[in-house]
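So that we are looking at the same thing, I have put the structure below in structure tokens.
The complex is shown incomplete by one protein chain, all other protein chains being positioned as in the whole.
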Amino acid sequence: MNLAKVLGTVVSTRKEESIRGLKFLLLAQVDPQRKPTGTHVVAADAVGAGVGEMVLYATGSSARQTTLTDNRPCDAVIMAIVDSWEVEGRDLYKKGRDD
Amino acid sequence: MNLAKVLGTVVSTRKEESIRGLKFLLLAQVDPQRKPTGTHVVAADAVGAGVGEMVLYATGSSARQTTLTDNRPCDAVIMAIVDSWEVEGRDLYKKGRDD
Amino acid sequence: MNLAKVLGTVVSTRKEESIRGLKFLLLAQVDPQRKPTGTHVVAADAVGAGVGEMVLYATGSSARQTTLTDNRPCDAVIMAIVDSWEVEGRDLYKKGRDD
Amino acid sequence: MNLAKVLGTVVSTRKEESIRGLKFLLLAQVDPQRKPTGTHVVAADAVGAGVGEMVLYATGSSARQTTLTDNRPCDAVIMAIVDSWEVEGRDLYKKGRDD
Partner (left out) sequence: MNLAKVLGTVVSTRKEESIRGLKFLLLAQVDPQRKPTGTHVVAADAVGAGVGEMVLYATGSSARQTTLTDNRPCDAVIMAIVDSWEVEGRDLYKKGRDD
């Protein structure tokens, strides 16, 4: 999994039949210091994440291990909204404090 | 998934039997500002995308989760044509306006 | 698999139902000389690793081949705590000596 | 999939039992302008490609979706020999003309 910040939404009307109903969010991967790594990903949202929130996303076949994404051509999924992470005892991110 | 612009088509007559009938498009991955990231991918087209359109493509085993690509040696598929994406309330891409 | 150092923990309360109970650790990938490569990963912990320890982690569908991660949207798992590695007869890392 | 040029062959006598009979070719990935990207891959050949030809190769589990590679520890396969590709109406590669 990787840490990322939710940047916004991607809208599409012409799409593969099986992905109808999925919500796609645009993510910017971040490092432990919350700096963007330069990698962007579009992920299906399995947890109701909002713009600006820090999330964990999984890629590859693991992204299909949710009821939402099962058997769909979806290779990235947000599977958690992050409350905080700490490195060697210090909180480098705390939801609310660092948004 | 990643955002990409359709650059053109790839033609092949000598190919693995199982991929006959698939249409392969050449894609240039783009970042949220629509700038090419330098990554190119050849993807099977599951949605009838045209040259110049912005699309979403999935890779890996997820690229085989369409009736078109099921059980085929295909590791990238276009699964949506993008209408727009927005970042923090601003449309960074709008089909028609930004093509 | 890759070598990595455990940096800390990631906490999340709103998450995909199926990953409840998994512990997520933040890892910094290292090269054979123990220098960070700049790549970070969040991995489920299958072995009880602690902050500061050197570990081996697996990614992709292989990360789901543990009872802990089976059928879960989890794409990285710590599957071993490393005691030592040697390159051409020299120990480049030895647990205890180099922590 | 990616575009690549076939550079040559890789020979091995001591190998995993299940890959006996597979022919392995050394590939240099190219961009749409036919410039090497710096990425090299060794792929099983499912189509009888020759040195100097431009090919399409698939990676990951998709590389096992051929009768040749099914159930084998093989993560890259050449699944097509490329005749041409065009970008915005111009042929950037044409077999015969550009070899």
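The chains carry the letters A, B, C and D, assigned in the order they are written, with residues numbered from 1 in each.
In the analysis below, contacts are C-beta pairs under 8 Å (C-beta built on N, C-alpha and C of every residue); 3 or more make two chains touch, one makes a residue touch a chain.
The structure displayed is predicted, hence computed values, not measured ones.
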Those residues of chain C which, in the complete complex, touch the missing chain: 1-3, 31-32, 46-48, 56, 58-66, 69, 77, 79-89, 92
Interface residues of chain D (partner: the chain not displayed): 7-16, 18-19, 24, 26, 28, 40-43, 51-52, 59-61, 63-64, 71-76
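The rule we apply is simple: only the chains that are shown with their structure count from here on.
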Contact-linked chain groups that survive once chain A is dropped from view: B, D | C
Farthest chain relative to chain B (centres taken as mean CA coordinates): C
Chain B and chain D, separation of their C-alpha mean positions in angstrom: 20
Residues of chain A engaged with two or more neighbouring chains: 59-61, 63-64
